[in-house]
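Okay, structure first, notes after.
For this depiction, one protein chain was excluded, whereas all remaining protein chains were kept in their positions.
Each chain gets a letter, A and B, in the order it is written, and its residues are counted from 1.
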Amino acid sequence: MSSAFAKIGLFAVALVLVGCEREKRDFNAGPPSSAATAEHFERDAYDISQGERLYGWMNCVGCHSHGGGGIGPALSDDNWIYGGTLQQIHDTIRDGRPNGMPAWGARLTDDEIWQIAAYVRSMGRYVAKDVAPSRQDAMQTSKAESRRPRLSPRWGAP
Amino acid sequence: MNARRFAQQIALAAAPALLAGCVDSQSVLNPQSGEAHDLARLFWIFTTVCSLVWVLVVAALLTLLLRRRRPDSTPETDNLEQQSRKTAVVAGLVALTAVILVLFTLGSFYTTRGLIAPGPHPLLIKVTGAQWWWQVEYEDSDPTQVFSTANEIHIPVGRPVTFDLEATDVIHSFWAPNLMGKQDLIPGHRNSLTLTADKPGEYRGQCAEFCGLQHSHMAFLVVAQTPAEFWAWRQAQLKPAAPPASGQQALGQHLFVEGSCATCHTISGAGAGGKTGPDLTHFGSRSTIAAGLMANTPSNLAAWIKDPQELKPGVNMPQVPLSDHDRGAIVAYLEALK
Partner (left out) sequence: MKAGRAIWFSLVLTICAAAGICAAADPLPPFARADDGQWTLPAKNTASTRFSTLAEINPANASRLRLDFTFKTGLGKGEEAAPLVVGNTMYIVTPYPNTVYALDLTKPGAVVKWRFDPHPAPASQGVACCDVINRGGAYADGKLVFNTLDGQTIALNATTGKLLWRTQLGNIKIGETITMAPLIARDKVLVGDSGGEFGVRGWIAALNLADGKIAWKAFNTGPDKDVLIGPSFRPFYAKDRGKDLGVSTWVGDEWKTGGGNVWGWVSYDPDLNLVYYGTGNPGPWNAEQRPGNNEWTAGIFARDLNTGQARWYYQWSPHDIYDHDGVNENILLDLHWRGQPRKVLVHPERNGYVYVLDRTTGEVLSAKPFVFINSSRGVDLKTGELLMNPAKKVGTDKTTYDICPTASGAKDWEPSAYSPRTGLLYIPHANLCMDEHGVSVSYIPGTPYVGADLRQKEGRGGHRGAFTAWDVLGQKKSWEVQEPLPVWSGAVVTAGDVVFYGTLDGWFKAVGARSGKLLWRYKTDSGIISQPVVYRGPDGHEYVAVLSGIGGWIGMVISNNMDARDKTGALGMVSAAGDLVGKVKKAGTLYVFRLR
């Protein structure tokens, strides 16, 4: 009997301790990130959620909606005009593209661009499910990023 | 540990907490508006009556505990006279408690009802909470009388002011203890709160609902002014931003508007229309930066722009790469926006 209690207690302590490993938020990343070190942006729920807020604040919604597109192309599908890797999306945001995508390099910091790129990757579920946003605060007209299926499961990464 | 040392330690720990309440510019015990007076009166009535009751109860308890009992005394042997006296005492005390509670309820009800009664022709101010600052918009039916500011609310003395409270991200709470009780700001829902300041002064307010990493650095200042002073301040705020007065300021304006600052901040008259961060049209007239984090001085502002994440980790303001020269120009421009 007492050993059962001890086991439950031990389990509870372990459960509590699990909560102690908090996802690291790197507020002050220092020098601009290079592609090799940028991968962490799409593995970090905080960066992706900051990317989501920036996506709204920088009027990305006006052209790309919440992933479905409009003036600009859709971002939640599997069709990438200028490539769909984190690096390519980052470059598209930073430098712009000739058919209408404006360049944000002078208006956003590099980290912010990486965060937005990571969020864009989450729209079509090209990031892990546990870091993709799990709730939509606004109109809730489509499934949250973490619950969206990829359009083409056979392509692991674009 | 002996009892004396323990008591000392408790007293030592309690002292700062008690002393914190002594700051006059952020204290419910220093009411500066009709509403705050009503609340304070209620507070003192409750505190006094409850203290009195507590003292009487404890005194009675101690008296009974310490009174020597007759060893042969048992409840079964109480005579009828004793029984009825006890019943009367208990009934009387229950009745007294009920009366006190009813009076408390009535007092609380009427005071609260008085607080939410809208005054005539209130000044309308919309306050929107965001992580972690306050957007302040002065509303009016005439659009030329509408303007925005942030983190610093000026109000006229003697005129009711209605605050419309909203939030953009998470729940915040608006609390200027000297003026009014707290009221939550909830995304998608509009709350309101009305108060009338008694006399001029500066009162500090604070977000009173945990809202994230920098909750503790989400302060604001309410400046109550005489109607004439308030009118003058309002007229100044309604003007567009002052044009740059020097080459350095002109460079600062250019960097601000063409660079990343303008994507989040508005400077009316200069062509910057960002709404994500505080409106900076009259930034130089405000006394603090970053929602009460530091005094608004050129050196503090330069430090803030250089590395906001060091001073307020997690804040949405990014660390924009700027040379010292360019940053100096932006600081000069912003500080001149009186």
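In this text, contacts are C-beta pairs under 8 Å (C-beta built on N, C-alpha and C of every residue); 3 or more make two chains touch, one makes a residue touch a chain.
Note that the structure is a prediction, hence the values are computed from the model and not measured.
Novice: Over the whole complex, note the residues of chain A touching the chain we left out.
Specialist: 56-59, 61-63, 65-77, 79, 98-102, 107, 138-139, 141-143, 148
Novice: What does the interface between chain B and the hidden chain look like in terms of residue numbers?
Specialist: 139-140, 143-144, 146-147, 166-168, 187-188, 240, 262-264, 268-269, 271, 273-276
Just so we're on the same page, only the chains that are shown with their structure count from here on.
Novice: Report, in whole Å, the distance between the mean C-alpha point of chain A and the mean C-alpha point of chain B.
Specialist: Here chain A and chain B have centroids separated by 35 Å.
Novice: Within the complex, which stretch of chain B touches chain A?
Specialist: Touching chain A from chain B are residues 187, 258-260, 263-264, 276, 307, 309-310, 313-314, 316, 318-321.
Novice: If we count contacts the way the header does, which residues on chain A are in touch with chain B in the complex?
Specialist: Going by the criterion above, the answer is residues 25, 27-28, 32, 53, 57-58, 106-109, 111-112, 137.
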